[in-house]
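The complex appears here minus one protein chain, its other protein chains still in place.
To keep things simple, chains are lettered A, B and C as they appear, and every chain counts its residues starting from 1.
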Amino acid sequence: MEDIVQTVVAKYNYWIYITLMMLGLYAMIAKNNLIKKIVGMNIFQTAIILFYVSIGVKKNATIPIMQEVHGHAVNVAAYHNPLPHVLMLTAIVVGVATLGVALAFAIRIYNQYKTLEEDEILAQIRTREEQMGKI
Amino acid sequence: MKIIGLFIVVLTGGFLIYAAADFPAWGDPNSPASLHVSPYYLETTVELTHVPNAVTSVVADYRGYDTMFETTVIFTAGVVCFFVLRALGRKGLREESQERLYRHVLTGVTVRVKAGGKIPESSDFQRIDVSWTPPDLIIKTICRLLVPFIQLFGLYVICFGHYSPGGGFQGGVILGASIIVYAISTDLRSAVQRFREKTDALLAATGVFIYAGTGALCLLLGFNFLDYHALAPILFVDRVMARSHGIFIVEVGVGIAVMSTMIWIYNVLASRGHYDEGL
Amino acid sequence: MFWQLDLAVLTLVVFAGIGSLMIKDLLGAGILFGAYSFLMCLMWTVMGAVDVAFTEACVGAGVSTVFFVAAVFRTTRRTKD
Partner (left out) sequence: MNAHYPALLVTVPLLSGFVISTAGWLNKRFCFPIAVAALAVSAFSCVGVLLQVIEQGAVIYKLGAWEPPFGIVYHVDHLNGLVLVVVSMVALINLIASKRTVQEEFPEKLGPFYTMYVFMCTGLLGITVTGDAFNLYVLLEITALSGYGLLSMSNNDRSTFATLNYLYMGTIGACFYLLGVGYLYIVTGSLNMRDIAQILPSLYGSKAVVAAFIICLVGVWAKMAFFPLHGWLPNAYTFASSAASGLITPLVTKVMIYVMIRLILTIFTPAFAFSVVLVSKPIVWLAVIAIVMGAVLALASRNLKKMLTYIVVAEVGYMVGGAWLGNRIGMTGAILHIVNDALMTLCVFLAVGNIVYKIKDTGFENLQGLFRKMPFTMGAFVIGAMSIIGVPPTCGFFSKWYLISGGLQAGQYGFVAALLFSSLVSVVLFFRVFEIGFYEPLADHHGHGHSAPQPEPQPQMHPMMDEAPVSMLVPLMVVAAGLVLVGMYTGDIVEHIVRFAIPNALI
């Protein structure tokens, strides 16, 4: 029993990250509302960040801030791997930047079409094109 | 669309789960990721940069070049939001050409001014938002009290990033949040009066420029780009401390850039680009 | 570190994510997304990624949520899905 739990726990993070990522991807493909798609996009990005952070974990280790200041060599196994954390700081920043831009687009689209539903926007575009064609 | 989406998602998810079977176990200290490159950072961070927080030293020094572009990404986002939404000039709507509401402070009467109309020059009339609610004393006072403390904390986070979690980015966001809190608790106009759009945009550019300029300065001094060793003669410290100080300068630049960009994006989004009425 | 707690938070994260996608109100979706980010940030603290967690707390749970609320305030709360 202990073994099974251990194996589940050992990879549980990876299952969760895949679940979240697929959740986000599904929302981006299948959702109709533009803001919902943006939420899905952010979930998608955080899932990848979760994956990276999981790479950096070492069991029984502490946060990557050095405690001994001078002298003896550093026990590397005692600290989590800092590199994935660094990479993910960048990814979070990129995520919020993309979010800001996407929301700006959504507001602009709402100003044009007065709706955020993709199918309604497409219908409006089609009617406009037909009118243009007639005139 | 839903069926296609489900199909793609199940396919991708299955593929990823299949590939995850070959991963090293979670938390294994002997996984390749923990053995190849990262020990170098942990071993040398104190010795080479005098920064105990390995994340800060890697962010701003070992992989500082990434972080420079990361800050540029944020700045670009600010520029793009401005470019896309901000209404300016003849295409945009000037204040006079819009319907707006004023409140006569003494009587509490609300005056609706139609597009093109003018209001008598008097301090009794106060411009209010279309969806105006009477100012709540408790919220207003508490937010006013909180703002300086938030800002102090933001500065602490920027300055203390060498020794504790935090750094320019987090501190910058906190500083930006303090202004956003002020804007939400009062209204956008009074926040913009204290922190003008032009100041905001120029500060954002300056912040990133501090980062990239530090790198370029190193280059001008004959070293590689972003090699903070070059700063040693200017800062009158030894070469290791020069790295530490270089990281600090860069973090301050990041802080300024992120703070102003966050405020900029918020203002543009909340006012739909008109910079008059916010949340 | 308790792995039971770990699992519980991980599962909650998934529920918060599903919730923010299912709810038929965009303001609610934004707020739930903030909750999702905050739970995520808890996870990362437990995993020892303090800097990442700090950033996510500022950005994901803080500024992102404000951006969402601002955008929803300037558009509409209505959604069909």
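Worth pointing out:
Rule of thumb we're sticking to: a contact is a pair of C-beta atoms (placed from the backbone, for glycine too) under 8 Å apart; a residue touches a chain by one contact, two chains touch by 3 or more.
Source: prediction; values computed, not measured.
The chain not shown here is in contact, across the full complex, with A, B. The missing chain, though absent from the display, is touched by one residue of B:Gly13, B:Gly172 or B:Gly215; that residue is B:Gly215. Considering the whole complex, the residue from B:Met1, B:Ala19, B:Ile119 or B:Ile139 that touches the absent chain is B:Ala19.
Interface residues of chain A with the unshown chain, by the touch rule above, are 21, 25, 28, 34, 37, 41, 44-45, 48, 51-52, 55, 83-84, 87, 90-91, 94, 97-98, 101-102, 105-106, 108-109, 112-113, 121, 125. Even with one chain removed from view, chain B keeps its contact list with that chain: residues 15-16, 18-24, 31-38, 40-41, 61-66, 68-70, 72-73, 75-77, 79-80, 82-84, 86, 88-89, 91-92, 198, 201-202, 204-206, 208-209, 212-213, 215-216, 219, 223-229.
Criterion: only the chains that are shown with their structure count from here on.
Interchain contacts join each chain to each other chain, per the touch definition above.
Looking at A-B and B-C side by side, the one with more C-beta contacts is A-B. In chain A, the residues touching two or more other chains are 9, 12-13, 19, 54, 56-57, 61, 63-65, 84-85, 89, 93, 96, 100, 103, 107. Contact of a single residue of chain B with at least two other chains is seen at positions 53, 55, 59, 165, 169, 265, 269, 272. Contact residues on chain B toward chain C in their complex (touch as defined above): 53, 55-56, 59, 165-167, 169-170, 173-174, 176-177, 180, 184, 262, 265-266, 269-272, 278-279. Here chain C touches chain B in the complex through residues 50-51, 53-55, 58-59, 62-63, 66-67, 69-71, 73-74, going by the rule given at the top.
Considering their complex, residues 1-2, 4-6, 8-10, 12-13, 16-17, 20, 23, 25-29, 31, 33-34, 37-39, 41-43, 45-46, 52-55, 58-59, 63, 66-67, 70-71, 73-74, 76-78, 80-81, 84-85, 163-165, 169, 265, 268-269, 272-273 of chain B touch chain A.
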